[in-house]
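With one protein chain withheld, the remaining protein chains of the complex are depicted in position.
Order of writing sets the chain letters: A, B and C. Residues in each chain are counted from 1.
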Amino acid sequence: MDAIKKIILAYSGGLDTSVILRWLIETYTCEVIAFVADLGQDEDLKAIREKALKTGASKVYVEDVREEFVRDFVFPCLKANAVYEGRYLMGTSMARPLIAKKQMEIAKKEKADAVAHGATGKGNDQVRFELTYYAIDPQIRVISPWREWDFKSRSDLIAYARKHGIPVPATKAKPYSIDRNLFHVSYEGGILEDPWLEPPEGMFALTVSPEKAPDRPTYIEIEFQQGIPVAVGKKLTPAKLLAHLNEVGGRNGIGRVDVVENRYVGMKSRGVYETPGGTILQIAHRAVESITMDREVMHLRDTLIPRFSELVYYGYWYSPEMEAIRAFIEETQKLVTGVARLKLYKGNCDVVGRKSPASLYDPRFATFEAEEVYRQKDAEGFIRLNALRLRIRALSQKRKLK
Amino acid sequence: MDAIKKIILAYSGGLDTSVILRWLIETYTCEVIAFVADLGQDEDLKAIREKALKTGASKVYVEDVREEFVRDFVFPCLKANAVYEGRYLMGTSMARPLIAKKQMEIAKKEKADAVAHGATGKGNDQVRFELTYYAIDPQIRVISPWREWDFKSRSDLIAYARKHGIPVPATKAKPYSIDRNLFHVSYEGGILEDPWLEPPEGMFALTVSPEKAPDRPTYIEIEFQQGIPVAVGKKLTPAKLLAHLNEVGGRNGIGRVDVVENRYVGMKSRGVYETPGGTILQIAHRAVESITMDREVMHLRDTLIPRFSELVYYGYWYSPEMEAIRAFIEETQKLVTGVARLKLYKGNCDVVGRKSPASLYDPRFATFEAEEVYRQKDAEGFIRLNALRLRIRALSQKRKLK
Amino acid sequence: MDAIKKIILAYSGGLDTSVILRWLIETYTCEVIAFVADLGQDEDLKAIREKALKTGASKVYVEDVREEFVRDFVFPCLKANAVYEGRYLMGTSMARPLIAKKQMEIAKKEKADAVAHGATGKGNDQVRFELTYYAIDPQIRVISPWREWDFKSRSDLIAYARKHGIPVPATKAKPYSIDRNLFHVSYEGGILEDPWLEPPEGMFALTVSPEKAPDRPTYIEIEFQQGIPVAVGKKLTPAKLLAHLNEVGGRNGIGRVDVVENRYVGMKSRGVYETPGGTILQIAHRAVESITMDREVMHLRDTLIPRFSELVYYGYWYSPEMEAIRAFIEETQKLVTGVARLKLYKGNCDVVGRKSPASLYDPRFATFEAEEVYRQKDAEGFIRLNALRLRIRALSQKRKLK
Partner (left out) sequence: MDAIKKIILAYSGGLDTSVILRWLIETYTCEVIAFVADLGQDEDLKAIREKALKTGASKVYVEDVREEFVRDFVFPCLKANAVYEGRYLMGTSMARPLIAKKQMEIAKKEKADAVAHGATGKGNDQVRFELTYYAIDPQIRVISPWREWDFKSRSDLIAYARKHGIPVPATKAKPYSIDRNLFHVSYEGGILEDPWLEPPEGMFALTVSPEKAPDRPTYIEIEFQQGIPVAVGKKLTPAKLLAHLNEVGGRNGIGRVDVVENRYVGMKSRGVYETPGGTILQIAHRAVESITMDREVMHLRDTLIPRFSELVYYGYWYSPEMEAIRAFIEETQKLVTGVARLKLYKGNCDVVGRKSPASLYDPRFATFEAEEVYRQKDAEGFIRLNALRLRIRALSQKRKLK
């Protein structure tokens, strides 16, 4: 195989990807371009750019992808009420394909022949990155340093960093690992590995504990158009709307979950997540659906949520089956327009009202139009024909007993 | 068709079924036996028995079915994580087939030729009662007074009651209707018909509001064996365990939901429910599953929850498809044994620990056995083969573009 | 309710709908307009028009809907590989919503206030007609004479017809009932009610028996574009393509099925069908899919076929859930372009070749590009990670046994 000439690295500015940056240059003796996605991780991007250059990057791309992230990844998942194994809203899963797609765009522009990422060999993220790379360019070369090098631990990395003049964080590492973006913060590993231990209160970044939330509830109204939230009080862009709900939700202690989940690579893993705005949005979205979505559409859609969520979690964002399910989901959202009213209080997010110009719930059906639309006596035929197969079966069994 | 000689009526002691009792006697000039199920509705069953007799019942059966209700209806739903349209735990839906089954047992014993119930012609309960009747005896005659008589309103009933000397409640009727049993209280109709209005705080019977719940959390541990809760601190019978969790959960403001749901008879309806113990149990059950259930079993099971729940909600408890799904569910629960630790606080019920002798989560897999069981380099082949179809597709499209 | 002034009747020219035409005029003393759909039933439409007028119709619409039928009903089902209970291709089910839709268009144009059909009260067709009527105009009045009048049998109809001067067929009625259109002929009832008896050879209209088919095979090639057949040898319109395949298939004894199926109204029913062209098309369509459709798309789609088919069979063509599933199906067909080669011989229709410019099957992947795209050693990691959860489970059980 030909030697690699140029690599696009998904760079975060942390110790791991800094060591990777250097290691790629040393190992492949080639050019490495760093790509930093601004996903709302709330870090000093200028300093990260500087660090990449100092560590040896030939060029650094820093791109603000927050609006794209929310519009093209968060909202499609919201439309599908996506949730992995009943609890996890998949803030990390959604971000990976976006980063990988951006890397591939830069790879094309820069005529790079390889891409690299800093995900380990035991997690889901490596799959999410690499499936995206391959789906976009089937001939791209993929480098996953954690699966290739011999470093085993953080201290190996620190030794390498010191040797190559890469700045090492002065502060002690946190006793768990973190991933943060505009949608959520995730925590796993370290002290969280014991599934019987409650996470320490000091860990959380986006939310106060319910105990520390205000003693009075906050009421908000969220407006949806065709399945997408467009206003909270006033019209807001996708990223600003989400940021606003993160603030309101976080203040009221909303959106923490603590789960043991099944990784795609085959083992179970304990994760703790804070997703204040996302939690509020999914509750509100379901509330607007409850008055605008047809029953059969909803029940059929509900059977597809586990599969949709699996695709997101496993890393199949760019796949033909995802396109087909998304076509289904889009069709279901055409009339999901309306407003949900929510009460936020110390960790609780309760629907207390919903309304819509396209509402299929209408107390008037139950009153003046009743005679015409619903006749109680119709229920008899409805029940009798639905019972028919049960009765025939019971008759058949009776007959056999004789 | 032959004249009816004896009817078994599902009797609650309220105005409606009292009027029905009398009306059946008048209309069919036959014997009516009242059946009262003690489902934990917390009423004076002696008084109800008296009232039935005074109103004309030839006999009254009062049966304590609380343990049976929890063991044979609540727990099977818990094993399936049953929930209708993502929110409703179906406390009313589960109770109807039990009442109907008991009626049919009495009908057989008493050689009755008909059964009757007090459900209206617009709701789900009529379906749940009648599908059960027909599934058990395909030739039973079913009388549904609300679909037959000409009474339109409560005042019609009161007039009839007064005329026939049936005691009419002195107090004004509540501005909504209620159904209560050991598992939940439901509220619907009346002032709740406006889906934009928050329910009044005074309405709730089993739970305090989160605002009024204690300022300090309560921690509990629930032990499951093969998917069934057997102990909360100490071993308890099914009904006692549920009653205990209702008390603890209710005190902490847990288990209220407010939804617009789709009835089986075709229209949407707003319902408000309190299910403190049931809510806690489902969260705890999922937590124990999270460490004991295989991933593929869980994901497949999750696609069947909407169907299972639909069957319960629609009234198909006694149906062949229910038997088949239940066989599937039973198989999935064989290893769901373990303990969930929960923190209850002002409406929140959070998992803070889970453990099991059958745990599939084990941090040891990630350490000393790692070399043997999980090798990071395996991930490369895993990803590459999973990517293969995506790459072939992308290659095919590239080729077409040339 | 107001008196009915004008009814649009789905009219076939047979005894039943002729009696209905007259009965509607007599019963409702109103105007009745007959609508005759030319679905390729191969009858003398001029004579039918005459008969309607003679029987009392104020006006007759005869519309050739063959191209629309194939393009908008047959082909969408083909794209979905729709088949009810594994065998029935639903030629009758597809035709009913088209007839009903046309009736409603005429009802609007003619300002009619009611529609009527000739389907009995025990079958599926009444549901298919009426669900379509209601979905298009929720306030339309629907008249189903078979559920309303007192006639019980064919001889009742004949007596009524004689009394009102309606021509009665001179020939004895066939000992089964028939429905015919361009897609199929169906047979049910009468002598076919015994599911142990083989249908008489003389019954079949579109196909010869395999025994009487030619002794030499016929080879054909069918070209699909985006899931739709466009050419058999040469380009043909939808209806002409189907007619051509009916002829070729019928000549070779292809497309007979004999089933016991489950009606929507709750009982089982025996049906015999001939669908020569439709059978060929579905086999050819699957063959083109086999080389152009992604595996995961196909497997997911296959789980939705029973539901899609149920919707067609039950009569929910015009429903929101159908729209959502169809959006999914459309997305899956975008690359289903190619040619299937088939061998037709005495009832057999075998795929013997398939090719496509968008093929995902390419022996070249297995040869010169192999090194790059597929490496055998990748299989080890693939298998080991897929086995991981099975191994952890087995380890956990071993540990328990100790």
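Descriptive notes on the structure:
By definition in this document, a residue touches a chain if its C-beta (ideal position, glycine included) is under 8 Å from a C-beta of that chain, and two chains touch if they have at least 3 such contacts.
These numbers come from a predicted model, not from an experiment.
Residue B:I325 is the one among B:V142, B:A239, B:I325 or B:A394 that touches the chain missing from this view. Interface note for the absent chain: among A:Y28, A:W149 or A:F382, the touching residue is A:F382.
When the full complex is taken into account, the listed residue touching the unshown chain is C:R147, out of C:K5, C:K108 or C:R147.
Residue-wise, the contact with the chain that is not shown comes from C:R354, picked out of C:R22, C:H184, C:R326 or C:R354. Hidden from this view is one chain, which touches chain C at 81, 85-87, 120-122, 126-127, 130-131, 134-139, 144, 146-147, 193-199, 210-211, 215, 217, 256, 258-262, 265-270, 286-287, 290-291, 295, 298-299, 302-307, 310, 318-320, 341, 343, 345-348, 350-355, 360-361, 363, 365-366, 374, 376-377, 379-380, 382-383, 386-387, 390-395, 398.
In the full complex, chain B makes contact with the omitted chain through residues 138-139, 262, 265-267, 294, 296-297, 300-301, 307, 316, 319-321, 323-328, 330-332, 372-373, 385-389, 392.
Annotation for chain A: contacts to the undisplayed chain at residues 294-296, 357-360, 362, 365, 369, 373-375, 377-382, 384-386, 388-389, 391-393, 395-396, 400.
The criterion applied here is as follows: only the chains that are shown with their structure count from here on.
Centre-to-centre, using mean CA coordinates, chain A is 41 Å away from chain C. Inter-chain centre distance (chain A to chain B, centres taken as mean C-alpha positions): 31 Å. Multi-chain contact residues of chain A, defined as those touching 2 or more other chains: 138-139, 262, 265-268, 307, 319-320, 386-387, 392.
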